[in-house]
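Let me begin by presenting the structure, written as structure tokens, before commenting on it.
Only one protein chain is missing; all other protein chains are in place.
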Amino acid sequence: MSFARRVWAIAWKDLLAEWRDRESVTAMFYFAFLVLFLFSFALGADQALIRGASSGLLWLAFTFTSVLGLGRSIQGELENDCLDGLLLYPAEREAIYLGKLCGNFSAILVVEMVTLPIFAVLYNMDLWSQLPKLMVIAVPGTLGLAATGTLLSSMTAGLRAREAMLPFLLFPLTIPLLLAAVRGTEVVLLGEPFELAVPWLKLMAAFDTVVLVVSLMTFEYLVEE
Amino acid sequence: MVSVEGGGAPVSSGIEIRRLVKWYGSQPALRGIDLAVAPEEILALFGSNGAGKTTLLRILAGRVRPTSGTIRVAGHMLDRDGNEVRRALGVLAHGHQLYEALTARENLAYATAMLGLDRPGERLAQALSRVGLESAADSRVRTFSSGMKRRLALAKLMLREPKVILLDEPFASLDLQATKVLEEFLMASKAAGATTILATHNLTMGYGVADRVAILRQGRLVFDGRREETSLEAFRALFALHGEREEGG
Partner (left out) sequence: MTGRGIERALGLLAALGLLAGLYTGFLYAPPDAVQGEVQRIMYLHVPLILVSYLAFFIVFVASILYLWRRRERADAIAHSSAEIGVLFTALAIAAGSIWGRPTWGTWWTWDARLTTTTILLLIFIGYLMLRALVDDHSRGAVFGAVLAIIGFLDIPIIHMSVVWWRTLHQPPSILRPGPSTVAPDMQVALYTNLAAWMLLYGYLLAKRLRLEEARWELNRLRMESLG
């Protein structure tokens, strides 16, 4: 089906271009690391406090890093008028949105997976056994961030204040994701019963559904001038 | 001001523009354009920067929404059948629209996937050899000269086998070989029935390939005539009369 082929082509192209230079994911990873590192300093020497705040810090790092990645992704299309080129294909606008979404989602997820071991070391956590459950929490959270971020970055791409506007619009909207992801991660890391995380997973699913539906319905209006 | 002469009766394919107006906020960019270009016609559109050439082409490409007016491209209404228009269209714009981190082959493979072409490997190999880039197929576009990049952009255009071709300053930064390839492509497409609008400020090159020539000035079409009826010298004079500065002559 050509729709799927196009979605795949866009995502693959984004990831391939990224893999060639690896500029963006390197910057994203380094930034996530810095956030985790600096925060643990800022919280002082109280180990209990740090452990208590660790899930929150992890997701703060992931959120900031997502903004970085989203910004660079759309920037890559703006160079050389590639975005214009992309929009000139007889491709359904929804395919373009989904393709960009898959590319962004994958990049952010990869950075998260690479950051987790660093997190485990800095915050002295045993993550390995909990990895599948952490993924169950991370995937819908990251999907929501990527979906909202892809939509918003198509709006902010051409603006003078692009760097500031994307986070300013993204953060208030994605607060439920942040809360859900933090609480879910906490449940897993503290070894609490997983049922406690389930309502939060449902919340993330509700959020993701709303954003995906609205984005798919409105994306074509956003990209025409 | 010379009255606008149409290129012929309205056609059901090709390009038909009626009363096109575009305002950017309170700035007028196009002030009522009536233009029809038929299949197998190449229209060279001249005008200095700011005359509205790029705006017109971007509107035809569906990238900019007009303030008012009706446009038909390849038999489809632009505001209703966007995807149908895009299927018929081929554009060579200012930016080369290539991903520099990828190789030439990868850029074209991406295009074939987005265009939904079958036999993509074959088609892209053909396009590469037509523009003389087979030997550089697996090098990253970042390493290309600007002439090579333009040739690759042309190869991408060829993949589309467009019925309607829009070119914005195609002669800029083209080396000799690339210019020849472009001219061949335009002639071949024309013979296959394509409609072409070529916007440029290079009078000599534009005049060389055109069947019709037109001048856009401050958003208005101030001249539109058949090339055989206007010698290059007369045209140059006309252009100068309208206060435009000619380039590349």
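All chains are identified by letter, namely A and B, in their written order; residue positions are counted from 1 within each chain.
Note that a residue touches a chain if its C-beta (ideal position, glycine included) is under 8 Å from a C-beta of that chain, and two chains touch if they have at least 3 such contacts.
In this text, all values refer to a predicted model and were calculated from it rather than measured experimentally.
K.L.:
Given the contact definition stated above, which residue among A:V114, A:V139 or A:L222 touches the chain not shown here?
P.N.:
Answering carefully, the residue with contact to the hidden chain is A:L222.
K.L.:
Using the touch rule from the top, list residues of chain B that touch the missing partner.
P.N.:
These residues touch the chain not displayed: 21, 23-26, 28, 31-32, 65, 67.
K.L.:
In the full complex, which residues of chain A touch the absent chain?
P.N.:
148, 151-152, 155-156, 159-161, 165, 168-169, 171-173, 175-176, 179-180, 183, 199-200, 203, 206-207, 210-211, 214, 218, 221-222, 225
Please note the rule applied: only the chains that are shown with their structure count from here on.
K.L.:
Under the definition above, what is the set of chain A residues touching chain B in their complex?
P.N.:
2, 5-6, 8-10, 13, 16-18, 20-21, 76, 79-82, 84-92, 224-225
K.L.:
Looking at the complex, which residues from chain B come into contact with chain A?
P.N.:
58, 61-65, 83-84, 86-87, 89, 91, 93-102, 106, 110-111, 113-116, 140
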